[in-house]
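All protein chains but one are shown in place.
Chain lettering (A and B) follows the sequence in which the chains are written, and residue indices restart at 1 in each chain.
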Amino acid sequence: MTTIDVLDQPPAPATEIAAPRGRSGLRGLSLQTKVGGGILVAFVVAAVFAPLIAPYGSNELDFVHIYAAPSWSHLFGTDGAGRDVFSRTLYALRLDLGIVLLVTYPPLVLGVFLGALAGYFGGIVDAVIARIVDVMIAFPFMILVIAVIAIVGPGVKGVLIGVPIVAWALYARLARSQMLVLREQSFMLATVALGYSRKRAILRHAVPNLMRSSLIYSTLDMIANLLLLSGLAYLGLGAQPPTAELGSIIADGQSALLNAWWVTTLPGLVVVLFGLGAGLVGDGLSDGRLGGGVP
Amino acid sequence: MSVTSGSLLRIEGLRVEFDTPQGRVVGVRDASLSIRPGEIVGLVGETGSGKTMVCRSAMRLVPSPGRIAAGSIEFDGRDVLAMSQRRLREFRAHDIGMIFQDPFSSLNPVFRVGQQVSETLRVNLGLGKSEAHARALELLSDVGIRDAERRALSYPHEFSGGMRQRVMIALATASQPRLLLADEPTTALDVTTQAQILALLTRLSRERELAVLLVSHDFGVIAQVCNRVAVMYGGHIVEAGPIDAIYTNAQHPYTRGLLESIPRLESAGKRTRLPMITGDPPDPTDAVAGCVFKLRCRYRQPGCDEISMALEPVSPGHETACPVRPFAAADMPVTGAGARA
Partner (left out) sequence: MLSYLIRRIALAVVVLFGLLVATFFIIHLVPGDPVRIVLAGRATPQTVARVRHQLGLDRPLLGQFWLYVKNTLQGHFGTSFTLDAPVSELLKQRAGASAALIGYGMLVSLVIGVPLAIAAALRPNRVLDNEIRVGTTLTFAMPSFWLGLMLALIFGLKLAWFPVAGYSGGFVGILRTLTLPAFALGLALTAVVVRTLRSSLLEVMRSEYIEAARSRGLREVRIVGKHALRTSIMGTLTILSVNLGFLIGGTVVLEQVFQIPGLGTLLLEAVEKRDYQIVQALALLAGAAVVFASLAADVLQAVLDPRVRLAGR
């Protein structure tokens, strides 16, 4: 036989040098992510513990101290009815962050799932889902939510219904286009060759790969949703007075803009700070590695 | 190949077609193949010869828009083409395994290596968590991954290509299948690693009575490990037989061309031209009358326009589709040392 005598040798041990391991776990996160994450955590704490932190109630009227400038007793000053703006902001944050979480993450889950299905199966499933997604995305968010509120009436209810109707579509589109690429990778083919059910292939193997970019995107989405919420509140379409919402506090202060700038400026800065935190986290995650993931 | 009884896998008259916007493409025109238990069979051919499709068909893994248009596939007497989806899944889980060409996307990047092997043990063999974990470590060291306990915690991107292929092999053989389909498993690896992987496959085949269908475009790879080989061209099997017979006494002009184009060590330093088969492989959308190789064949005769590409015996177990037999007369050995015959 002219074959090489590899057959009679014992198998060579796997001595190939593996790629260096990145730092895993929390140490592996970049500075950006940590700073941003810190900010977000601070916000969550402030929101959760608002009733304990806030020096005043959210609707404590005090007509003696109308439009008081910021001071130690009123960190953000007071508004036109003497209410402490800082306390109002804390309570508003509580409400708004809660809504933001509710309208960001459930649509993410639904959207990724539907997008994965559309990308995996193709054919008619894909055609139907993709077209619905296209229609949803065509609507400017704001207009659609306003239309829903026009039907349902202003208040938190309108936002909770209106935003998810469109929000899932963005994630579905993202997940679908990624699934189309993922489908061709050998390991997805291997799930079929190994006899795994399609359910397992999609849920256990594909979706975890798709989640990564959706989660990164959700940091941006949270900012966008918070901005949307506050915009709606500003327009008077959000939670109705006297409930404190970030946008309505700002709207209240508009009439006294020149003289009592703090009512409008400071709550807005709070929103910007939150956005900065979420943005830094999103940036940091998309730059670095987080335990493997689709290259 | 003449289809023998007692075979583990029997493919007869396989035809695989694709319906594309440019028209109907025939990937495999007519292929018959059989594999006996424990035997390593090679399937060699160039890109577009149809070898990958034959391999994929064995577990009905032909990607759409392709489909198996004709032929029969039997595994251990069971009709693979008639299996229901559930049966097919069980079949893939327990009786047959497959490893793929690209080691870089062959493992799920978000799960640890050990996890992926354990998963198949739990899902396909019903093992409990700790049992599966222990067995997974055994499997990993069995395929040559040292320090399996620590390495099992790594992610695929931390492994080199060769190691990933080993994991892939462990995964595919975890449920003790009787046949392993290997679709160009070493093409993306360097030569040293290639030799190691081939050695691994050979050892596993011997130790576990595992039959292997090894698909490659590289005759050198085939020659290292296979007992028998089939040569494919243009969707047909043009020659098949024991590796020795093919290597020393190939009867089909295409096979000879392939063998002659392997550079030999002795030709180093000599100013000779490597013989090559001129021309291009046939366009799979065109139907060719007669012999599918005729346009590139040095020994073409007028009668070649009418032959049927059926395999005829040369000696026991050795068949060829070439009725002209230009090499039969003087028992011409395969040269390939750079001289033009």
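The working rule: contacts are C-beta pairs under 8 Å (C-beta built on N, C-alpha and C of every residue); 3 or more make two chains touch, one makes a residue touch a chain.
All values derive from a computational prediction rather than experimental measurement.
A.B. asks: Wait, the hidden chain, what does it touch out of the ones we have here?
C.D. replies: Touch partners of the hidden chain, whole complex considered, are A.
A.B. asks: Decide which residue listed in A:A54, A:V85, A:I149 or A:L285 touches the omitted chain of the complex.
C.D. replies: Selected residue, touching the omitted chain: A:I149.
A.B. asks: Going by the contact rule already stated, which one of A:A206, A:L227, A:A244 or A:L285 would touch the omitted chain in the full complex?
C.D. replies: That would be A:L227, which touches the missing chain.
A.B. asks: In the whole complex, not just what's shown, which of A:V48, A:I132 or A:L180 touches the removed chain?
C.D. replies: A:I132
A.B. asks: Which chain A residues touch the hidden chain?
C.D. replies: These residues of chain A touch the chain that is not shown: 131-132, 134-135, 137-144, 146-147, 149-151, 223, 227-228, 230-231, 234-235, 237, 247, 250, 254, 257-258, 261, 264-265, 268, 271-276, 278-280, 283.
The definition used in the following text is that only the chains that are shown with their structure count from here on.
A.B. asks: Going by the contact rule set out above, which residues of chain B touch chain A in the complex?
C.D. replies: 59, 61, 89-94, 97-98, 100-102, 105-111, 119-120, 123-124, 144-146, 154-160, 162-163, 166, 168, 171-172, 193, 195-196, 198-200, 202-203, 223-225, 243-244, 247
A.B. asks: Would you mind writing out the residues of chain A in touch with chain B in their complex?
C.D. replies: 1-4, 6-7, 9, 11-21, 185-187, 189-190, 192-197, 200, 204-205, 208-209, 212, 291-295
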